[in-house]
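Apart from one protein chain that is not included, each protein chain of the complex appears where it belongs.
Then we have subunit A:
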Amino acid sequence: MWWELEPKLPSPSLPYAQRSLVVQIQPGTQDWDNVLPLSALEEISKEEAVQTVAKPLFPFESFTLRDYVDHSETLTELVHLGVDLSKVEKLRNAGQLLLRLDFENDIKKILLFLKDVGVEDNQLGPFLTKNPYIFTEDMEALETRVAYLKSKKFDKELIARMVSRAPFLLMFSVERLDNRLGFFQKELGLSVQKTRNLVSRLPRLLTGSLEPVKENLAVCRIELGFRPNEIQHIAFKIPKILTANKKKLTETFDYVHNVMGIPHHILTNFPQVFNSSLLKVKERHMFLTFLGRAQYDPKQPSYISLDKLVSVPNEVFCTEIAKASVQDFMKFLKTL
C-alpha cells in the first residue's frame, strides 16, 4: 500500500528523509514524540481520528531516486539547483550517498565553497550531476587544492572555469595534480605559461587518464611522422588531439596527407582538420575535386585554406568556397 495511516513504529533507516516527511497539523499543541504508539485495536475518538496524519510510506529499497524525491528535502533542493537525478542515480553509490546527506549540514558548505571558487550558479547543477562525490570530500583538502592551483599562478577566473568544466579536478590530491601538470609540461616541452594555458583550455586533460595521451603522442610522432616541435605546436593549438580516438586520428591523417596531398608543414598550421569528421572532409574534398577547385597550396592562386574547408557550415561552404548551389552539393553527395 502506498498511502497508509501513519506507521506506528518509527522506521529504522533514513532518519533525515523521514523528518522532512512529517506534516504537522498543529505545531506546538502536541508533542508527537511522547505519544505512546497506539494499538491497532484501541478505539479512538473522532477528534483523534481527524488528527491522524495519512502520509505516504517510502520504499525501503528502490532502484531509482524518483521514489524518494518527494520525501527528501536534500533531493528536492538538489533538483531545484538543477541536478539531473536521472543521471546521478546511474553513478555508482551516488544514490545512497545523496540520500544520507543532510542539506543544512553537509551540502550547504560545499555549495558555498564552490561559489567561493567561482562556479557560476547555472553551472552548479551540471557540476553536481557529473560529480556528486564531492560531498564526501574533506573541506580542508578541497581548500588546499584550490590553494595549490593558486600557487601555480592560475588566476581566479581560470580556476573557476577549470573546476566547472572538469568537475573531478578538485577530487585529485595535490601530489597527483602536481604530477599531471609536470607530465604535460615535460611530454610536450612547453613553458610554464603555455602549460597553464593548455590545461585551462581543456581541463579534462588533468582529470582524464594519461595513457591515451601518451599513446596519441606516440602515434603523432611515429605513425604520422610529425617532428617534436610540430607536435608541440599542434597540441597547443588544439589540445583535443591529445584525447582524440587513435584510429580516427590515423584515418584522418591518411586521407588528408595521402589523398588530398597536404604536406606536414601545412597540416601543422591548420590542425583543425583533426577535430572535424572525416566524412565531412571527404565529401567536401571530393566536391571540390569534381569542380576542379581543390587547390590547397598557399603559393598558387584560388587557394583554399584547410581551416575554412572544415570549419564553415554547408551553406557557407557551397556559396563561398565551392561557388556552387547547395542543391548541386546535395545532388553530388548522392553520387558518392
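As a convention for this text, a contact is a pair of C-beta atoms (placed from the backbone, for glycine too) under 8 Å apart; a residue touches a chain by one contact, two chains touch by 3 or more; residues count from 1.
In this text, contacts and distances are computed from a predicted model.
Chemist: Considering the UniProt annotation of the chain absent from this complex, which name among "tRNA pseudouridine synthase 2", "Ribosomal protein S5 domain 2-like protein", "Tubulin-specific chaperone D" or "GPI transamidase component PIG-S" applies?
Modeler: Missing chain, per its UniProt entry: "tRNA pseudouridine synthase 2".
Chemist: On subunit A, what residues meet the omitted chain?
Modeler: For subunit A, the residues touching the absent chain are 23-27, 65-67, 69-70, 75-76, 79, 82-87, 125, 279, 282-283, 314, 330, 333-336.
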